[in-house]
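A single protein chain has been omitted; all remaining protein chains appear in their positions.
Chain naming follows the written order as A and B, and within any one chain the residues start at number 1.
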Amino acid sequence: MALVNVSGLRKSFGKTDVLKGVDFQVERGEVISIIGPSGSGKTTMLRCVNLLERPTGGRIEVDSRVLCEEQANGSMTFADKAAIREAREHIGMVFQRFNLFPHMTAVENVIEAPIAVKNVPKPEATARAHELLEAVGLGHKGDSYPMQLSGGQQQRVAIARALAMDPTLMLFDEVTSAVDPELAGEILLVMKRLAEQGMTMLVVTHEMGFAAEVADRVLFIDHGRIVEQGPAADVLQNPSHERTKAFLHAVLDRAPMEAEVEEAAEGLVDDLLVRPERIGGDDDGS
Amino acid sequence: MSDWDWPVVGRSWDLLMEGTKLTLQLFAVSLILATLLGLILALMRMSSISPLRFISAGYVWVFRGIPVFVTLLFAFFVARDLPGLSWLTPIQAGMLGLGVDAAAYKAEIIRAGLLSVDPGQHEASEALGMTKRHYMRRIIVPQSIRVIVPTYMSNSILLLKATSVAVGIGLVELTGITRQLSNSTFRPVELFTAAAVIYLVLTTLLVVPQEYLERRFALKT
Partner (left out) sequence: MDLDLVWEAIPLIWKGASTTASLTAWALVLGTIGALILALMRLSSIKPFRWFAAGFGWLFRGIPLLILLFFAFFALPDLNIGIVDGILLEPFQAAVVALSIWTAAYQAEVIRSGIIAVDPGQAEASEALGMAKARYMRRIIIPQGVRIMIPPYTSNAMTLLKQTSLATLVTVPEMTLLTQRLFSNDFQFRERIAALALLYLAMTTVFVVIQQVTERTFRLKV
């Protein structure tokens, strides 16, 4: 039985259909990278898995709990509030913009939910928080406030915060997009180690290197549909679909693009230096 | 040329202080009332139950739309006829009128503060499985206070000054006693100047807790 079962997932915002029927399963211990152009619906799809977005159609089941289901007449039934909270306890999520609680230290960020939601005694939660911060390389930063940390450090605290709930599934939503490129590595390293330890992970990302190296499977989404999916090596190196090829070409082959820019720029140089005396003057320049 | 009689302020000092005491009482009680009522109204406005939102929006529209003087006239002449309010003394009517009026402003300030918190904070709390009650109390409200304090405090200065309107329903607070003294001593310049200085001292002193609170709730960077 797969850990995550999504079928016929649809989501529209007003008249815009963002997801147009998505089906996929995630097995326990599997790491899946979700790639696709911006606006393709990949983030919306991820946010549906823990019902931060409420689907307008389809069925989502996580760890044998049905979170939402479309009825025969097309209406949606959702699990009740308590059941959704119960499910979320087991689904960790890491956001693009960290969303750490800015008025709490790193340790306080990590222990808040275990104490409030799972009634873990404070000393126990604190000891575990220190272990987790140690594991993400921030053992010395426990008393720091979020604004005293770099983006990469904040994101690692956010990962520790999610792990403190002992999740069976982790959702990562473009977690390196808001940090300086040189700090992305430290986050990806933590994620890679997590994958090696057998965590089930759904990772929306632009980092093709991570997808190639760590992911078991890659889903390529475009225009609200899964266009292509399969083992990372197949999809990334041998895409069968034209749209996948075009996307990977644009993301991976930067060099030809730079050449194009140079070419275009050369054509512009003269135009940018138009001088008054040249306007309306003799035409022999052309 | 000048025929000042500043000692008249000294001779009237005890009465001026009596008036100041009532001014501060009116201020303190109406501030507490306004804050509690404002908080309830702000939460109603953000509730998912539409009649509650509707009532709260209507309350704010009405009391921001009519002068505090009119609210005070209502509290003084009419409130006592309402069921359960027959015990209202004139001073209590003044406190009620000022508090009910100021609550509309406090509600807007509190609501704006709660809305100023990044929606990502709600999402992160939800994703961690926290109940709304829990994360409002632990995550959202503490962050909103930083935004609320400055406007809340400057609005409270307005409330302190608005207590002077109670003179219009016959309360002898600082402005009322000053008017009476000026009528009986024929020394309006000296006495109104003294009253102005007392108000200035009070409103300037209110800046002190504001600065303390702003420092207390600042984010550590």
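Assume a contact is a pair of C-beta atoms (placed from the backbone, for glycine too) under 8 Å apart; a residue touches a chain by one contact, two chains touch by 3 or more.
Because the structure is predicted, anything quoted here is derived from the model rather than measured.
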| item | value |
| --- | --- |
| Options B:L22, B:L37 or B:V68, residue touching the unrepresented chain | B:V68 |
| Hidden-chain contact residue, picked from the options B:T35, B:S125 or B:T178 | B:T178 |
| Contact footprint on chain B, counting only the chain that is left out | 1-3, 61-62, 64-70, 73-74, 77-78, 81, 157, 161-165, 167-168, 175, 178-179, 182, 186-189, 192-193, 195-196, 199-200, 203-204 |
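In this section, only the chains that are shown with their structure count from here on.
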| item | value |
| --- | --- |
| Chain centre separation in whole Å, for chain B relative to chain A (CA means) | 47 |
| Complex interface listing, chain A residues touching chain B | 50, 52, 85-86, 88-89, 91-93, 95, 97, 99-103, 112-113, 116-117, 145, 147-148, 158, 161-162, 165 |
| Chain B - residues contacting chain A, complex | 118, 120-121, 123-124, 126-131, 134, 138-139, 142-143, 219-221 |
